[in-house]
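For reference, the structure is listed below as structure tokens.
Omission of a single protein chain aside, the complex is shown with its protein chains in their original locations.
The block that comes next holds subunit A.
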Amino acid sequence: MKHLLSTYDLGREDAVRILDVAEEMATVGTREIKKLPALRGRTVATLFFEDSTRTRISFEAAAKRLSADVINFAAKGSSVSKGESLKDTAQTLEAIGAEAVVIRHGASGAAARLAETDWISSAVVNAGDGTHEHPTQALLDAFTLRQHWARVKGVDPLGTGLDGMSVVIVGDVLHSRVARSNLWLLKTLGADVTFVAPPTLLPIGADAWPCTINYDLDDALAAGPDAVMMLRVQAERMNAAYFPSTAEYSRRWGFDDARLAMLDARGLDDTIILHPGPMNRGLEISAGAADSPRAVVLQQVSNGVAVRMAVLYLLLSGDH
């Protein structure tokens, strides 16, 4: 594995290996000294063309726990806002010494361009490209799901996938890189995926995807999924006629208290709720649901560091 650009191209063996290494990395986070010397002397650059403090600090924490040096490059207020090209920015970072570039960019395919051109020779990690993919988010979601699934099954998660697990992903699939990355990865790991969204927020062509599409959240929940992932609704969608109002969206596609009660009433005790954050409380998820024991949102955040440690380790240690 030279780069991590998407989960579309990630095979099961590689995916399970990343999750297994992440299990080891997670134990580092529970130690008194949360640091490994694995990448001492190596340099990781985070290249963020979009604001995303959460993802950036998660990668930064991951790199630092592996003892790597970290260069943070934020596009706002930099030469990029003065018209510098992606090529020049990436080459500059490499000239400074970056060996791995973690890139977040608003343009779909930006990470692939860095990886597949001769602009730079560094390892490239896609930290979210436009509405294409966000592979480390999907890996941390899969890691969180796998721990839950193993617990339910009473087995050791190491070496396992998500075979037989049913996952419902709800919200703006059209604009979501998280939804796409999760679809491919969860399918590769053996889960069944259902997308629930208004038809306006599903891409044309999604009917060819290996998932079930349902416009009705209650119907999808009634099937008793093992996990429900709520996607963030971006503010700018509200003015573009994707749905009539936030109130109507929330009633039809929000995980509200009534739907939380419905899971309880049906005895679906092992159904967990995920959200990639940041949450719009009261829109796609109610406070009651977000704060319920079913919600694993903070575990997702913690697991994100472990998964990103695993990815950086596997890409930079050359041990693969």
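The rule is simple: a residue touches a chain if its C-beta (ideal position, glycine included) is under 8 Å from a C-beta of that chain, and two chains touch if they have at least 3 such contacts; residues count from 1.
Simple rule for what comes next: contacts and distances are computed from a predicted model.
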Listed names "Sugar ABC transporter permease", "DNA photolyase", "Glutamyl-tRNA(Gln) amidotransferase subunit A" or "Dihydroorotase", matching UniProt entry of the absent chain: "Dihydroorotase"
Hidden-chain contact residue, picked from the options A:Ser108, A:Asn280 or A:Ser302: A:Ser108
Touch with the omitted chain, as defined above, among A:Ala61, A:Ala206 or A:Met238: A:Ala206
Contact partner of the left-out chain, one of A:Arg42, A:Arg56 or A:Arg180: A:Arg180
Sole residue of A:Arg17, A:Lys87 or A:Arg252 that reaches the chain not shown, by the stated touch rule: A:Lys87
Residue among A:Glu116, A:Asp163, A:Glu248 or A:Asp291 touching the omitted chain: A:Glu116
For subunit A, residues in touch with the removed chain: 8, 85-87, 105-110, 112-113, 116-117, 129-133, 177, 180, 203-206, 208-209
